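What follows is a structure written as structure tokens; I'll ask about it next.
All protein chains but one are shown at their positions in the complex.
Entry: subunit A
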Amino acid sequence: MIHAGSPRLSRRIGEAAFLAFCWAATGLAIVALAAILWSLVSQGVAGLDANVFTKSTPAPGSEGGLANAIVGSLMMCVVAMVGAVIVGVLAGTWLSEYARDSRYGKVVRFLNDVLLSAPSILVGLFVYEIFVAPLKGFSGLAGSVALGLIAAPVITRTTEDVLRLQPVSLREASVALGAPVWRTILAVIWKSAQGGMLTGALLAFARISGETAPLLFTALNNQFFSLDLTKPTANLPVVIFNYALSAYDDWRRLAWAGALLIAATVLTVTVAARMLAREPRRS
């Protein structure tokens, strides 16, 4: 006989255990995040002084900073983003406005998703094969190409997604006013989707600014300050990798400072992108 009142004891115990597990899982994730952020701050702040921004990477035992790596990383990311935004926005536009459900469109969309989640170290290998090996030299430019190849699929995907959200009536209105298709896309569709497209670009930037694996054998590293992207270029992730695994305390301190810088940048950009995405559209 089924009791009409409270559920049976076993059901209640099962329910309580299940709810406790969900709470605990979430708690665990938050504890992990807090632990990582705490180590970053407590270890990183100690190494963060003016030298970090003004001096180049030192020889062991001497004073130095990360200036060359910071500048190198910024240059490579900017070049990569310029290329990735051009390719990504145009490709996303093609998928949304021209291809839609055509067979070729489906193929491109699928392969873009594959590229989006392909291991980043393979992108590094690919750029090494087509860029570094034939030209017989590591260069910052090769690093930019690798980073660009990682950012472009992200931008393509988000661009297509936000363009598809734009109402058809908007397109019809523009065309009815006599605007050619390209102007409709440029001045109406892109304009009304610009917030979402910016979010996508920011997320892509956040993704590549911490990428290490594709730079290991494309940009390599450079101990000195240099603005020349045709030569091996210092960059934060590779410097952190080399210094963290070194035996010198001052190098390790710099590695923590660099890790704090990168994490702070990435997390700030991620939060900014999310806030931008949530902002209600002005109309």
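Everything that follows uses one rule, which is that contacts are C-beta pairs under 8 Å (C-beta built on N, C-alpha and C of every residue); 3 or more make two chains touch, one makes a residue touch a chain; residues count from 1.
Convention: contacts and distances are computed from a predicted model.
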UniProt lists the protein of the undisplayed chain, choosing from "Phosphate transport system permease protein", "Paraquat-inducible protein A", "Fumarate reductase/succinate dehydrogenase flavoprotein subunit" or "peptidoglycan glycosyltransferase", as "Phosphate transport system permease protein"
Considering the whole complex, which of A:A46, A:I86 or A:L227 touches the chain not shown? A:I86
Hidden partner chain, touching residue among A:M76, A:V123, A:V162 or A:A193: A:V123
Per the touch definition above, residue among A:L74, A:L198 or A:L267 touching the missing chain: A:L267
Since one chain isn't shown, list which residues of subunit A touch it in the complete complex. 7, 11-12, 14-15, 18-19, 21-26, 28-30, 32-33, 35-36, 39-40, 43, 86-91, 93-95, 97-100, 107-108, 110-115, 117-123, 125-126, 128-130, 149, 152-153, 156, 168, 171-172, 175, 178-185, 189, 206, 209-213, 216-217, 220, 237, 240-241, 244-245, 255-256, 259, 262-263, 266-267, 270-271, 274
